[in-house]
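Here it is, the structure in full.
With one protein chain held back, the other chains of the complex are shown just where they sit.
Now for chain A:
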Amino acid sequence: MLTQYLFVFAQVHDEFRVPELLSISELYGFEIKFPENPEDKDTSRPFMILELESEEHARLLASRCILIKYVCEFYARGKSYDEIHERNRLRKPQWEKYIEDTSFKFLVTAFNHTIPQWRQKDVVESFSYMDFRGKIDMKNPDITLACFEEYPDKHGTTREKTEGDGEFDEVWFGRLIEVGLARPLVKKFDVKKRVYFGNTSMEAEMSLLMANQTLASPGKLVYDPFVGTGSIAYTTAHFGAFVFGSDIDGRQIRGKVKPPGIIRAAAQYGVANRIMDLCTFDVTQNPWRCGELFDAIVTDPPYGVRAGAKRLGRKNKRPPREGPLPVHVERPDDQPYVPPTKPYELSELARDLVLLARYMLKPRGRLVFFLPTVTEEYEELDVQAMLCEGMEIVANSLQNFGSWGRRLITIRKTTTKKFSPPTFDPAHAVTDNVDAHVPAHKDFREKYFQGFKKNDAIADSEARED
């Protein structure tokens, strides 16, 4: 028997809401039934009614989903209080067990509005027909009844504080089960309060959403091949997983003082012993002895705006050296040898990452990564074209910045077949093939610095410069 639960979500990253719910239900192995009416699953609204098998499942979602603010046992919704009371009366079998001797309190609140205190009191009193005889306890009640009024977005208009009070679109009512327990983690992992971060550190909320997409939990091993300053490692480790990080640039991992920056920040969050190890290497020239090691690969690849992606090699090939190899000489400044690097084009990197993940992930393991893209030019094929046999899209959520955005892509390895390690050979890059689909994220860096002008506009401006 499925029961209806009222979920109240934070009104941010709306495309991430459903993928997060699905990930956490998959992690704990239960089903969620979503509303059938498209209007009832509109993610631009904070409310959604989901059907679950048990209250325990509702609690699990509230304990892990970053975007959940409240979960309630659903009693009624209505366009007016008359309507909601009428429907709530029909739900009496659900709440009559609380009538006799249960202490309670009411929570009356609104979205896009503040209800004046005097009317909050009126709202509470309008529920008096429920005839709850237990004592009112504002501090430790046995149950909390929650009433939410939903107002249209009045952002950007000037108005009196209580103007339009009572003119809500809809009102929702239920018994509060849990306040979102994972939501406060956004504050805990705030980058500004972190002892070590860099200019490419991922914001806390996104790092947490990414960690949830990996299905991180105790006993799992997760790998970030572009670990940088470790933003995603901390949140993934927080949920219990061991994390392995590598980066071509060891300075990002270490910072300027000892011990290494990532270890210091991990210690701040109490997860230093879940950082399995950190290594300096280029993922295209990696030392992994075998594949199928990781439960998930999660990463924010450098896409060239604040830090360009690099791989070992030289931009312009040098003629082969004549004579013997150079003799190893210690550098006088005690700094390690830094080999030359060349740029790593984004669509090539994305394609390589999918191939690497297929090799390095265990069956059913997940690859979770950000793909920046040009809003106007993006098409679904851009992401489909990155896939290869045995890799399947689970989620694709846009964080929109206007002319560009980034998509959090979640891919599952669906195969148990063995594959050889990827060659990372640029000659095999799909984008070099003239017949192949050219994704909107190809040469993202160049497009970003040209302000996402259309190709002909660029040609025009170049012609003028001539």
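Following the convention adopted for this analysis, a residue touches a chain if its C-beta (ideal position, glycine included) is under 8 Å from a C-beta of that chain, and two chains touch if they have at least 3 such contacts; residues count from 1.
Here is the rule we use: contacts and distances are computed from a predicted model.
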Name check vs UniProt for the chain missing from the figure, options "SPRY-domain-containing protein", "Protein farnesyltransferase subunit beta", "AAA+ ATPase domain-containing protein" or "Trm112p-domain-containing protein", returns "Trm112p-domain-containing protein"
Per the whole complex, from A:Glu36, A:Glu125, A:Glu160 or A:Asp277 the residue touching the absent chain is A:Asp277
The one of A:Val18, A:Leu107, A:Val124 or A:Leu312 in touch with the missing chain is A:Leu312
Residue ranges of chain A at the interface with the undisplayed chain = 218-221, 242, 244, 246, 248, 250, 253-254, 258-260, 263-264, 267, 272-282, 285-290, 292-293, 312-314, 321, 325, 336-340
